[in-house]
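Single-structure report; data block below.
What you see is the complex with one protein chain gone and the rest in place.
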Amino acid sequence: MDGFWLAALKVLIAFALLFNIVLVLVWVERRLVARMQNRIGPNRAGPAGMLQTLADGLKLMFKESIDPRRAQLGIYLAAPVLALIPALLIFLIIPIGAPITIGDTTYDLQVTDLNIAVLYFLAMSSIAVYAIVLAGWSSGSKYPLLGSVRAAAQMISYEAALGLALVPVILYNRTTSLAEIVAAQGGTFFGIFPAWNIVLIPSFIVFLIAGFAETNRAPFDLVEAEQELVGGYHTEYSGFRFALFFLAEYINLFNISALTVVFFLGGWHGPVFGPTFLQYLLPIFWFLLKTAAVIFVFIWARASLPRMRYDQLMEFGWKRLIPLSLVWIMVVMVAVGLRRFGLPWS
Amino acid sequence: MTDRDIAMRHRSEVAVSVELETPGMTLNIGPQHPSTHGVLRLIANVDGERIISVQPVIGYMHRGYEKLSEVRTYVQITTLVNRIDWVAGFASEVPYIVAVERLMGVEPPERAQWIRLILSELARIASHLVFMSSYPLELGAITPLFHALRDRERVLELIEGVTGGRFHPNFNRVGGVKPAAGAGKQQRGVSQDIPAGWFAQTQSTMERIFGMCDDLDTLVVGNELFKARTVGVGIIPADRAIEYGLSGPNLRASGVPYDLRKVEPHLPYPEVEFNVISAESGDCHDRYVVRLNEIREAAKIVLQAVDKIPSGPLVAKVPRLIKVPKGQTYVRGENPKGEFGYYIISEGGQKPYRMKIRSTSFSNLSILPWILEGQLIPDLVAVMGSLDFVLGDVDR
Partner (left out) sequence: MTSKDTPKDTPKDTSKNIRFPFPGLFKGLGLTGKYLFKKPATVMYPDEKEIPVPRSRGVIALDTEACTVCMVCSRACPDWCIYIEGHKEEQQPEEPGGKVKVRAELDRFDIDYGLCMYCGICVDVCPFDALFWSPEYEYSEHEVVDLLHDKDRLTDWLGTVPDPPPLEPS
């Protein structure tokens, strides 16, 4: 097949997959949180309430989109789109399954295998901040402004931790391509334990915590802290524009969880057996299962934890996470160096 | 000073000094805001997230109960006073009815007093459970809300089982509690005493409440993030608390073990054993823990009272038409939120000449401008929530 059409097809599938995942994700989150709170959750629309998200989305589409009088209309309208685009773009580099070989051709189950994928991910997640900052600023209202100021500060501190958490992974796997990172996690230690990057535990923890902050979820959801800032940066957004923010938020949640799996939990690696078609499907299944487990942790934390304060969050980021990452990078550097070059005196 | 003037001033100032001074931003918090518990409005002057000064604006919910009381009979006023602090309706009825009884010189029978005691303590549990649920919510934890409100429902069911009303019991009558369903021949015989099985239900519910308190201990009090948000935040020193007229758990959290149930009881509190819960530092965390432990004490009181309640009539002999002789009195009681008092002036007749309500939340709220000065906006929410006020109680 022609490379262009193949890429187009992949993008289309990625889009469809992503939007369906968000539909399910929102429903799963609401059901799970409800059960943790000893209630049922949405159960009226469709079987077990599965269509609730769709109904909510449709409702938002038909609602009036209000333009605040003091809004900077151009930026105000661009911000939700700007929030969605990086979220979609990040998904393009995630390998969701093992490469499939049909005939002579091998198809990668990712839209594009960038050789600088890690940097690309960090760049895209930085761009996502602009959407929130611009949305808050252009709304012409005070609560969104405070929300966007918080967003800027939060993202700056956690972007750094997020990036630093990935440096050991790059050092360890000696690549910045996600496909190769996953491939490098294929073997086993001592024949029993899968050789996932989870051995880099401090990095994993820092990445997960920074992931909470990146996705603006509890306990780091102060950008949209309802009890303090009403709705934060999206206070003045209504209708479909709000839906775009909402969509971006959940796609980000999925992205961060998927990337956690790619970087630390062995990507699509898992026991593979059976006939050929099963051998193609099982890696996808393992990948989604692992991602679901990480998402569950995010949901669980949201149901249990109160929100941190703005200054505490900054303090935690700069004074705890970043020094921890730096020390860990040094340890990994020494270890990798030793493995490669041997002891300096030998 | 207009924006332009400020801008001009700045320009001139920048010219002489490098220090750029930005004016504070006025942030209108409320009257419609998720954490103002209704319609409280705070005009905050903020510098970024730091609050320079705050000015509470109250009165959005003023319903004029003091004036309404002047044109209602004493019997009708009972229905008004339990709507002042609606999360603890029964507790605000009692001081009023005691005041009327004092003016008339009526002593309610033993059983009626014990029923009042039990229901007051149930109202205290219900009220504190609302706080237990709403306060973590204000700090961003959503789950305690559902757990606490689920068990509060069981407590409200108990109150409803006896009085017929969940929020507004209207069960107190001058001289006791509601004796019968009506005044007709048939209804007069239908006693409103405790229904069968109620005591057993109360005991099992109280066990449930103890379990709930333990759950809240794990879920909220022990949580490091909750501690980070509340320990050392919004400290009210004891002398400040007394100066501002704080009462109830807010005062006790500051280290003043002052409880009207011990100091000036008008119900048989001396006959039950309970501790006055107090803490030392007076921060938000202490205010939460004090209320949590007060639920446990209240549940203990209820369990004791259920065992000790004597039998007897529900109401003393009172004239059919309630007429209060000339006189005045002030009666105060320990409402869940603090000292709740009624000053009644009677000129004789069926209606009071004037009734002043000393509502708890109003006094407790008066410390807001002082305590919020210099706090951060997230702490504004934490501090304001920890004072546990109900807007109906503030505005009356």
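Read from first to last, the chains carry the letters A and B; within each, the first residue is number 1.
Convention: contacts are C-beta pairs under 8 Å (C-beta built on N, C-alpha and C of every residue); 3 or more make two chains touch, one makes a residue touch a chain.
Here the structure is a predicted model, which is why all the values come from computation and not from measurement.
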Answer key for B:23, B:64, B:232 or B:348 versus the chain not shown reads B:232
Among listed residues B:194, B:277 or B:324, the absent chain is touched only by B:194
Touch assignment to the omitted chain, from B:43, B:57 or B:181, lands on B:181
Cross-chain touch to the chain not pictured, restricted to B:223, B:278, B:293 or B:346, is B:223
Listed in rising order, the chain A residues that touch the chain left out are 32, 34-40, 300-301, 303-305, 309, 312, 315-316, 319
For chain B, residues touching the missing partner are 72, 75-76, 78-80, 83, 111, 143, 147, 150, 157, 160-165, 168, 170, 178, 181-187, 190-199, 215, 218-220, 222-229, 231-235, 237, 239-240, 243, 311-312, 370-371, 373-375
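By definition in this document, only the chains that are shown with their structure count from here on.
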Chain B residues touching chain A in their complex are 25, 27-28, 33-35, 48-49, 136-143, 145-147, 150, 219-220, 223, 225-226, 228-229, 376-381
The residues of chain A that touch chain B in their complex are 33, 36-39, 142, 146, 149-150, 218-219, 221-222, 225-230, 302-312
